[in-house]
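Below is a slice of the complex: some chains, not all, each in place.
Per-chain numbering from 1; labels A and B assigned in written order.
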C-alpha cells in the first residue's frame, strides 16, 4: 500500500527584468521568481488526470503578464498580487511566490552596474485565505578584522582549538523576517539591512552566536512591523598562517581564507 | 523585547576521505559531512557565555577521530555513532549528522574514477533519545526520449502551451526515504535506486507528477523497511527547435536543453 501524503509543484527560476520606461531616467527591476502550489492535486499523481493541473508554463506566462501592469515598486506587493491570483485556482490550498531581487546601481541615466553577491528576497504565502509576507537578504558577505573573540568553550579529548581574544570574523549573512498582519511598508527593509550591518560592525563579539543575537535584536528594533527574524551566519574561517618556519612572526596580519569546512550558526529571534 | 526562540549550530562541509588499506584491493569512502546541534545554548547567544558551546572545530576533529576506528561500511551506521556521541554532550536536545557520499568507480587495484553528478545522502537525527535514519540520493540526471505526454491540462487566458503526446522528459532525481525503527539493512539503498530508475525508464508518463508517484510506489515496494519517500523532480525542459523558417520539419529530433525556468514537482509517498 502506498499513499500520496504531500505534494507541491510549480515553476522555478522565472527570470524577469522590467524596465520602467515611463520613469525618467529609466528604472529597472531584476527578479528570479519561483511559484509553487499545494492542494487537491492527487488525481494528477495517482491517475494521470491533468484536468486541474495548471501548467507550470502557464504560471510563467502569468508572471510576465502581471509584470506588465504592475509597477513592481515593492516585490512583496507584486508577489502578493500573484499569490492572490493563484490561490483562487481550482484545488489550491496554498500558493507561494518567492522572489530574489538582484540589485543594480545606477551609472548614468539609462545605464546600470549589477551589485554582485547580495540579493534581496521576498516570500508571500497564501494558505487557506490567510496571507503571510516575509522579506530577507542573502549573500551579504562581511568581515571584521578585530573585536571578535572565541574563548571559554569546553575542552574534551577532541578539542585542539586554542582560545582566542582576537580573530577575523567573516560571514555571508542570510536573514528572513516575517511581518505582522497588514504590514505594507516594505521600504523598511533598508532600515533592517542597515541595522544588521551596523550591529555586525560595531559589536564586540564573544562568538558568532552572540553577534547573531544582537543583530537580530537590532533588526526587530529597526522595524516595528517585524514579528520575528531568522538569521544564518556561516563562519568563513580565516586561518592564521604559520610563518614561524620562515623566522617570521604573524601578528594577526596574514590569513588564509578557507571555504571548507565552515561553522554554521542559525537562530530565530522573536518579539 | 526580543527573545531567542530557536537556535542551531554546527560544522558543515567536513571533507573526509577514508582509504581502507586493510582491504585488498584498497577501498575508498569519500564524504562531505555536516554536524548540527540544537538545545539549551541560550547563554551563548544572549550572554556571550561559551561554557557549554562545544566548538565546531571540535566537532570536525571528532568526525576524523571516529573515522579512524569506524570501517564506514555504511554511512548511515557511521553517522549514527557520531549522533549518539554528540547527543550526550551538555545541553543537546537534538543532534544531526548529514552526509553526502561521492561515489568512485574502481579502475584498477588502487585507482578509481569519480562518478560525477550523483551523490548518496544520509541523515541521522537523535532527538530526545529517539534516533531516526534517512537515506537518499541527489543529482541523478535522467532523460527519456519518448513515452512522455502532457495534455488535458486546464486552459486559461495565460495558457499558451500546446498539448503534447510525445516529448522529452528530463530531470535530476532527488529522493530521501525514512526507515522504520531499528532498520539496519542499509545496503538496500541500491535496490531503492534501481526501482526509481527502472520505473522512470519504463513508465508511460502522463505528467512528471504521475511518474513521480509510480517511482515512489516502486521504491516502497523495493524495500520493506521504508516508511515514506520524498521525491523532487525538476522538469528540465527540452524545447523543440522551430526549424520551419529554414524549410525543415522537426519531428521530435532537434531540441534546445534549457536550465531556466524549470518546473519543480515534489511529493511524499507513504506506506
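The rule is simple: contacts are C-beta pairs under 8 Å (C-beta built on N, C-alpha and C of every residue); 3 or more make two chains touch, one makes a residue touch a chain.
Treat the numbers as computed from the prediction; the structure is a model and nothing was measured.
A single sequence accounts for all chains of the complex, and while 2 copies are shown, the assembly in the file contains 4.
Throughout what follows, only the chains that are shown with their structure count from here on.
For the pair chain A and chain B, the distance between C-alpha centroids works out to 23 Å. Here chain A touches chain B in the complex through residues 1-15, 34, 36, 41, 44-58, 60-62, 65, 90, 150-154, 156, 158-161, 205-210, 212-213, 216-217, 220-221, 228, 230, 234-235, 259-271, going by the rule given at the top.
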